[in-house]
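Only one structure is covered here, and it is reproduced in the block below.
One protein chain is absent from this view; the other protein chains keep their places.
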Amino acid sequence: MPGLMVHGMTPLLKVQGLHVAYSDRMGELCPALAGVNFDLRPGEILGVVGESGSGKSTLAAALLRLLPSNGKIQQGTVLFEGKNLLDASPQELRKIRGGRIGLIFQEPSSSLHPTIEVGRQISNVLAAHESLDRRTLSEKTNQLLATVFPVDAARISVSYPHELSGGQRQRVLIVQAIACGPSLLIADEPTASLDPTTQQEILLLFETLRENSGLAIILITHNPALLGGLADRLLVLYAGRVVEIGPTARVLATPQHPYAAALWRCLPSHFAESQSARKAKMQVIPGDPPDLSLHAPGCQFEPRCPARMEVCKSDEPKAVAVGERHEVSCFKFPG
Amino acid sequence: MQPLLRVENLVKHYAAVRPASPKDKFAALDGVSLSIPARTTLALVGESGSGKSTLALCIACLEHPTSGSIWFEGIDVADLHENQRRLLRPQMQLVFQDPASSLNPRWTALEIVSEPFFVQGRFSKQERGDRACTWLDHVGISRKMANRRAAELSGGQKQRLAIARALALEPKLIVLDEALSALDYSVQAQICNLLLELQSSLGLTYLFITHDFSMAAHVADEIAVMDHGRIVETGPSEKILRSPAHDATRSLLAATPRVPEAQPTLVNS
Partner (left out) sequence: MRYLLGRTLHAVFLLFGVSLLTFLFSALTPGNYFDEMRLNPQISRETVAALRAQYQLDRPLPVRYAHWLNAVAHGELGFSFAYNSPVGPLLWVRARNTLLLTITATLLAWLLALPLGVWSASRFGRAPDRVLSWTTATLLVIPDLVLALGLLILAVRTGWFPTGGLASVGFENLSPLHKLRDLASHLALPVAALVLTTLPMLVRHVRASVAEVLDAPFLRAAVGHGIPHRKLLYGYALRAAANPLISLFGFSVGTLVSGSLLVEVVMSWPGLGPLLLEAILARDLYVVIGGVLLSMIFLVSGNLFADVLLYWSDPRIRIAASAK
């Protein structure tokens, strides 16, 4: 099957020391990602959890070097199938985008061209990577559409984006991203604007894709509850840093980093489940996320952390292993 | 005691956008009845297209229902003259999901909250400023933030601002239409606490519209489930959560994502 690596344990994607910053109008650099490390095995689903300002969308864009003009990758390596994407030539990069790595950006309502039929847009992606004659192109497009629209694929193919519902558009985006059989899919908030029922359908679709074609997925969201039955590992992002990464079940049930623990306590489902007094005060994380342009020293979560120590003010914690493929960046865990 | 708000058999038809047959009308609300006692919270849960927002607009007197009645403090709203209805509107305020489009990005926070006083025409400039500052304090926006333009505020701050503006008119009822849905969870928790606190200190009544069942269960005394323009089930939050009766309720509950059971704890090293 295209893209299915037989080597099992060799990482499909290995990100090391990724630093990304944006320059504002004055030319000042504001860091967005600082020292991000993680790897991803073939067929693995990694959930990336972060709130606004955590750098999650920057991560999605940076992996394929799709940052806006004021964004800059300052250092680091992104090894994909053995090749450093940050060194790739423009031609190589174009082949990888859509060909080996599929990408779904954040806004389904505006990620499709408004005046081109949806089927054509999918064919365009196929044509960009494979040289097929017209008939094969059209057949393949219909096949692909049929996998996500079992009932009315033909009608959807000649529709325009504004004629489709949010869920339908999201499916089209997914088809576009996987059309050429990539080995990795990066999905940035794929269910954000969808109804709960549609959300579940899309998540199920991801699961099916992984099962059927061994597709590795990086699923970025601000709602950790979505990742429960789906992601193999969870990465928690705060202020552009990886604060915790580990097996999903473990991180959700027993989060080690104070931010992760505090965030899970804010989830309404947690509260409802715990059957505390209804309308009681929720335990919140005091304060606001940090303004990274201030370049404050030390741990970025320290001002809001219930377990802060002296060392947290001046030094940044390094990642420490606390279990099998489970790391935390916090001074509570001595290295 | 009469409820603060009572809605009976509300129907709202819209002309279909792309009519299959030109006479086609789309029934956004198909006979909705509910009542909200004062100082309580009713959560309205449903998928998009179920009619929740239409109901919110009708209750806030921003849309005219096709038929049915709305009683606010025992007064039939439909019976009223436009002038009288205008006097009634400040008592029911609406907070929307997207603060970016309901707040003028070029105005400062202070200006936005002062605007209702300006419109009422009763207060001097000094008084307007003072009152606005009081409300900003209530929602947790500092003096420094008050002079920032709305465009420069974060999502959570914008939503606080929208609430402050709603409060400035001293309403009895606040309709929150997916007001928390676009926010991060840590911010949602903060605003949720704020809303609960305001309810107890100011005696507010809330109609809380959401598609997140967990949030509804946490903040509301009663939950009403909407489907295709009708209310299919109502009842106290615990009952709905634990023993949902209607199919729509059950499928919504099943679709609501939950973090697995074990309690998150902090590990002390």
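Chains here go by letter, A and B, matching the order in which they are written, and residues are numbered from 1 within each.
To be clear about the criterion, a residue touches a chain if its C-beta (ideal position, glycine included) is under 8 Å from a C-beta of that chain, and two chains touch if they have at least 3 such contacts.
None of the values given here were measured: they were computed from a predicted structure.
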With respect to the chain omitted from the figure, which of A:83, A:162, A:281 or A:295 is a touching residue? A:162
Which residue from A:38, A:105 or A:259 sits in contact with the chain not drawn here? A:105
Quick one: say which of A:56, A:97, A:279 or A:304 touches the chain that got left out. A:97
For the full complex, which residue in A:12, A:156 or A:177 touches the chain that was left out? A:177
With the full complex in mind, choose from A:30, A:79 or A:128 the residue touching the hidden chain. A:128
Given A:27, A:114 or A:334, the one touching the chain that is not displayed: A:114
What does the interface between subunit A and the hidden chain look like in terms of residue numbers? 64, 66, 94-99, 102-103, 105, 107, 110-116, 124-125, 128-129, 160, 162-163, 173, 176-177
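Here is the rule we use: only the chains that are shown with their structure count from here on.
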Rounded to a whole Å, what is the gap between the Cα centroids of subunit A and subunit B? 31
For the complex, give me every residue of subunit B touching subunit A. 41, 47-48, 154-156, 184-190, 192-193, 196-197, 211-215, 217-221, 237-238, 241, 251-252, 254-269
Within their complex, state which residues of subunit A touch subunit B. 51-52, 166, 195-197, 199-200, 222-226, 228, 249, 252-256, 258, 260-274, 278-279, 281-285, 288, 306-307, 332-334
